[in-house]
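Following this message is one structure expressed as structure tokens.
Every protein chain except one is present and positioned as in the full complex.
The letters A, B and C name the chains in turn, as written, and every chain counts its residues from 1.
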Amino acid sequence: MSKANDLIIRVAGEGGEGIISTGDFIAAACARAGLEVYTFKTFPAEIKGGYAMYQVRVSSERVYNQGDTFDVFCAFNGEAYELNKHLLTPGTAFVYDYPGGDFQPDAIPEGVTAYPIPMSQASKDLGSYRSKNMVAMGALSVLFNISEETLKQVLTNKFKKKGEEILNFNLKAFEKGKELGTALQKRDTWRVADPVEPKDVIIISGNDAVGMGALLGGLEFFSAYPITPATEIAKFVATHIPKLTGTLVQAEDEIASIAQVLGASYAGRKSMTSTSGPGLSLMSELLGMASMGEIPALVVDVQRGGPSTGLPTKHEQSDLFLAIHGTHGDAPRVVLSVEDVKDCVDMTVDALNLAEQYQCPVILLSDGSLAFSTQTIPAPKPENYTLVNRKRWDGEGKYFRYAITEDLISPMSDPGTPGGEHIATGLEHGASGAPSWSSENHEVMHRKRFGKIKGLVDTYKPVEVDGEGEADVGIIAWGSTIGVVRESITRLRAEGIKVKGFYPKLMWPMPVAQYEAFAATCQKILVPEVNFQGQLSHFIRAETTIRPIPYTICGGLPFNPAMIVNKVKEVL
Amino acid sequence: MSKANDLIIRVAGEGGEGIISTGDFIAAACARAGLEVYTFKTFPAEIKGGYAMYQVRVSSERVYNQGDTFDVFCAFNGEAYELNKHLLTPGTAFVYDYPGGDFQPDAIPEGVTAYPIPMSQASKDLGSYRSKNMVAMGALSVLFNISEETLKQVLTNKFKKKGEEILNFNLKAFEKGKELGTALQKRDTWRVADPVEPKDVIIISGNDAVGMGALLGGLEFFSAYPITPATEIAKFVATHIPKLTGTLVQAEDEIASIAQVLGASYAGRKSMTSTSGPGLSLMSELLGMASMGEIPALVVDVQRGGPSTGLPTKHEQSDLFLAIHGTHGDAPRVVLSVEDVKDCVDMTVDALNLAEQYQCPVILLSDGSLAFSTQTIPAPKPENYTLVNRKRWDGEGKYFRYAITEDLISPMSDPGTPGGEHIATGLEHGASGAPSWSSENHEVMHRKRFGKIKGLVDTYKPVEVDGEGEADVGIIAWGSTIGVVRESITRLRAEGIKVKGFYPKLMWPMPVAQYEAFAATCQKILVPEVNFQGQLSHFIRAETTIRPIPYTICGGLPFNPAMIVNKVKEVL
Amino acid sequence: MSVAALHKKEMAPKEYKSDVNVVWCPGCGHHGILNAILRSLSELGVDPTNLVNVSGIGCSSRTPYFMQSYKMHTLHGRAGPVATGVQLARPDQLVCVTGGDGDGFAIGGGHMPHMARRNVNLTYILFDNGIYGLTKGQYSPTSRRELKAYTTPYGGPDDPMNPLLYMLTYGATYVAQAFAGKPKVCADLIKGAMEHKGFSYVNIYSQCVTYNRIDTIQYYRDLMREIPADHDPSDLGAAIELARGDTEGHRPMGLLYQVQRETLDERLAAIVKQVGGHPDFDRNKIINQYRP
Partner (left out) sequence: MSVAALHKKEMAPKEYKSDVNVVWCPGCGHHGILNAILRSLSELGVDPTNLVNVSGIGCSSRTPYFMQSYKMHTLHGRAGPVATGVQLARPDQLVCVTGGDGDGFAIGGGHMPHMARRNVNLTYILFDNGIYGLTKGQYSPTSRRELKAYTTPYGGPDDPMNPLLYMLTYGATYVAQAFAGKPKVCADLIKGAMEHKGFSYVNIYSQCVTYNRIDTIQYYRDLMREIPADHDPSDLGAAIELARGDTEGHRPMGLLYQVQRETLDERLAAIVKQVGGHPDFDRNKIINQYRP
């Protein structure tokens, strides 16, 4: 489906051979050339070595997902070739390490353009195997019109820190690759769009973007425990929060992390943690305390393949049940979910704001494919974000921490504020915080805790609707699946099929009216999600009158647009 | 609504004054007299002292719940009087500590029969305040026809261990109470039914009954951490399991408990833990491991008022969300729920059997009111229980722990079995247990894990239907609410209202076909439950086509039959 | 925390009490500890507005309700990390944990080493009654094997732990012990702990008159021996020796150990200083690093 100005290059090989940096360089160079970039990687689950894959999709227009498959494939080794050769379909271009690599491909299929490049050999001739990826990049750049100028700028920026010698060595290898590429005759039509006026963008991964959003959102305290695929959020915050005088702690486990977050939040600081499914499971009990004690707290859950340890380096959207229902008793939470890297920035700010505003736990769901996907996004402008601070006691009269107010939100009081002394507690309590065992009070307090977040479905921009009027199929998608659906819808419309999209970002409380209004305009509702049970479908069935058609895959890989297109045609 | 042979006596006063033992004695004496007994207590949430209440319902026919309110109220102190005086309605009888007690009641309402008994005074005269409850019991026995013979037998059994002197002292106080009671003129009609031929019953609390069920079910290993209202299960098991050579550990926390259970189960032993909501929250992660690793494990969750620390000594049915959805990723579980004390015995056996048969975590839900309710139930016959053992490897050929079999259940192999060496793992794995990252395998294994328990909805007696033909209102109830609904239905039918009941005990997987079939015969479906969000209603909406009318109370107290009767009339 | 920095108040011990009823059993050792805490606050002149008192779940963990101050009644075992969060967020406040042996060393035991080795600047007062009081009497990590309790009707299978030895090993910078029957000693040690900058741990034996019938106040009286005046509290080896008890099984009363070490908040503040941290740091500088 790729157009000449929408190109997908996949580079694959052994982890440690420079696959990731090759991809990063290409992505950065294209972004620098004013193009839009969306990258996608899979990591080996092994500790070292193992198969690594990096795919760069680049276009002069906005790209919403990783694409169906590649247009250009560059194989660093035999394993990469074996795993991808079935995708070498007519029209694709194939660059590979030959001769001198560790494999010889089968006969090149009809319609595939092959470009053997002796990457290992050339690298070895230059005196170090470590430059194999530079050779590859040089070749790719001439073969597919990747801007040499910006590539060199990116390389220079990266290597100059390491010294003139290393920089020059790498540039030499890059030149060698160009030479090898130039020597081959270009026989396909794939080319990266020409550079345009650079835009005001950054290129950043989902995890780093969450960290950036946190700092833009006024985060003051962060505590987390390392876990794949969320750890980079902590790394980002660790690097930058001290500059803003904020605090980061790597706690002894996830229970301690969320406990510290609750303590710091009680003490008046905007606080958060980040984790993945196993960590969120461990936080279940303390998240209930946050609901009951009405303590603002943000948890970012970067979902991975489950259950249990599952597929720790793989993508899945399967923590929705846990995020919404994961604690004992009736405990209100706000659950949000991001679509892409831009959301990772903006919605982390939103999530911090909502936690402060509603004094409750907010869970922001990201996922394994977004975590490591780098995308070009408009450079955030710090001054454009409006920050919300919790309602604080005005010091008038006697202070009741859990006073029933009109909007059901009670002012908080920071330690050190005279007269505002109070207890935050996980026990059921009256207005003052003192324990209360009466049925009537329990009911009143339940209504307060649930009631205060009800209005959110109208005040927080909960969903986006893609399309107008009537449709044969309406697609409801969440998380990074949204980006895939956007493109599918464009393609389906191009074929004259009437489809609409519905993209909730506020997962809980559910904006039921919006769901109903959307469904009323569609003959059928399709809900694609990357989990086994169809978790969003479950909530749609439970909370709305809609009877959706679930479309679930649970394979550890995201959807691609072609899958959705086919499915829509199937259910039509 | 009580008939002469269906009497409810409520005793209330300060915790520590012998309220609980008074109730226990009366209940035991009635049971010994061949009558059916259902008791209900509320404990102070305070550490010592505070208001305690014990209600005994006794009848010559089976009783299903604690009843609407009392017929006879015995107040040990002023606080008890204050808290209950609004229930002193015409027809009730009122026994109270006077003169010489700590209070003087207001004018006795029209139609209430008052029996002042100087319990404190008489007790003091006998030389010890500690016999106040014996005096009360003596008076109650003559006033309301509680069999003196069986009461004395019960007292003697209890006190003879403590020595002749204590026994005699208590009997003397009892006689004194009788004397005081006899001196008053009986003016109401309330009386306990006359003794009948003793039945082959035991009288036991819900928690003890779970322990008994566990031992009848062949439990070999138990590990738990104390928590209200579940601790008595551990106490029962601690007392008796060594007699059967089984093992009990009080672990350092709930995470360690479930971890030990998984270890012992892997090692071939039938294993379980018991806890309440906060503990179940903490077990979320390891329960996912049990699903993934296919390790049999039973968790009994005695629900209490939530969320968080909530109302720790109060009743609630609010852990259904957590029990079904409480872990990251897609993880199958079996969730059962008991109605009454008899179920506590029988369904604990079932639960152990199901865990063994399906090699997965089973969660058995009880609740705070059942935990301490003592009921007469047929004495269990150990030989009547059929025990299921896990499928074990036959030693033939090469062993694959997670082999895909016809029924999707793979044989297990105990340590020490030659050739059966294997790994149990929380990572996604292939048939051998070795890690597998492929999408195809992930899907296959999901289908295996979910598929193996699917048939349960037909093979395990999942539900009971109360009534035939068409009904205007069908009531779906779970847990101890069922017993309340049973009586409500009898009353409604007596009034000519067409109602039916549907009582699921298998909560998950949901027996959808049975729900649908039931709903097809009812105009409206009412779902009463003691939680705020209507948790079962949620699952009914999500998994069936039924649109139930939720009826939720979240007050820490169970429903009573009158509430359901009124609600049915309201929705009719 | 060194309280020197806190706004000083003149308040009598009982003025630090809240109006919530103290629900403990009559005769419970916890009463004595509460009084000792009130007394040390009064003697130090702590302004309750600057005190954050954090607890978990247990009879002892009810303490915050009975006191004037900012306070959190958190979850079983989690007081430590919650208090760590409070302290790091507000190093200018006095932070205190009150809790039980079960709360601190069973379910909460995983957090203890890390609070201590990080030298989190707070005072941890542990009400050690060798039992789970609130749940009506199960054996705890500090119970003696002789104790027959709820889940151990035939006696306990575990050897009790030694809280002082743990804390010394963990790197607490102030370690002291007393028993509830000596309110003055308790108050002095608590006062010392609150004045100490760094993680201070005070173990106070407390009789549970309702569920632990063997660890009576008389038992504790016989058990305890005052630490000799010539003990050097900066000598870790000597403190460890003391903590292990004497040959007749007596336990030490008094201050075992006290040293100064950088606290966690100080170390984190040093990092902020090192990178030139400032609340108005231009976030664009971070954003710009991600320009292609």
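Keep this in mind: a contact is a pair of C-beta atoms (placed from the backbone, for glycine too) under 8 Å apart; a residue touches a chain by one contact, two chains touch by 3 or more.
Being a predicted model, the structure only gives us computed values, none of them experimental.
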Chain not shown, its touching partners among those shown: A, B, C
Omitted-chain contact residue, chosen from C:Y16, C:Y65, C:Y124 or C:Y166: C:Y166
Listed residues A:I108, A:L171, A:L184 or A:A238, member touching the removed chain: A:A238
Which of B:T425, B:N441, B:S488 or B:Q514 contacts the chain that the document leaves out: B:T425
Absent-chain contact - pick from B:I9, B:A31 or B:A371: B:A31
Residues belonging to chain A that touch the chain removed from view: 46-50, 224-228, 231, 234-235, 238-239, 242, 248, 250, 252-254, 278, 308-309
Residues of chain C in contact with the chain not shown: 105-111, 113-114, 117-119, 141, 154-155, 157-162, 165-166, 169-171, 236-237, 240-241, 244, 261, 264, 267-268, 271, 274-275
Those residues of chain B which, in the complete complex, touch the missing chain: 27-32, 150, 154, 201-204, 208, 212, 215-216, 220-221, 223, 240, 242-245, 247, 249, 251-253, 255-257, 259-269, 271, 285-286, 289, 293, 376, 379-380, 382, 414-427, 434-435
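Just so we're on the same page, only the chains that are shown with their structure count from here on.
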Gap in Å, rounded to a whole number, between the CA centres of chain B and chain A: 45
In chain A, residues with contacts to at least two other chains: 285, 289, 293, 425-427, 435
Residues of chain C touching at least two other chains: 73, 75
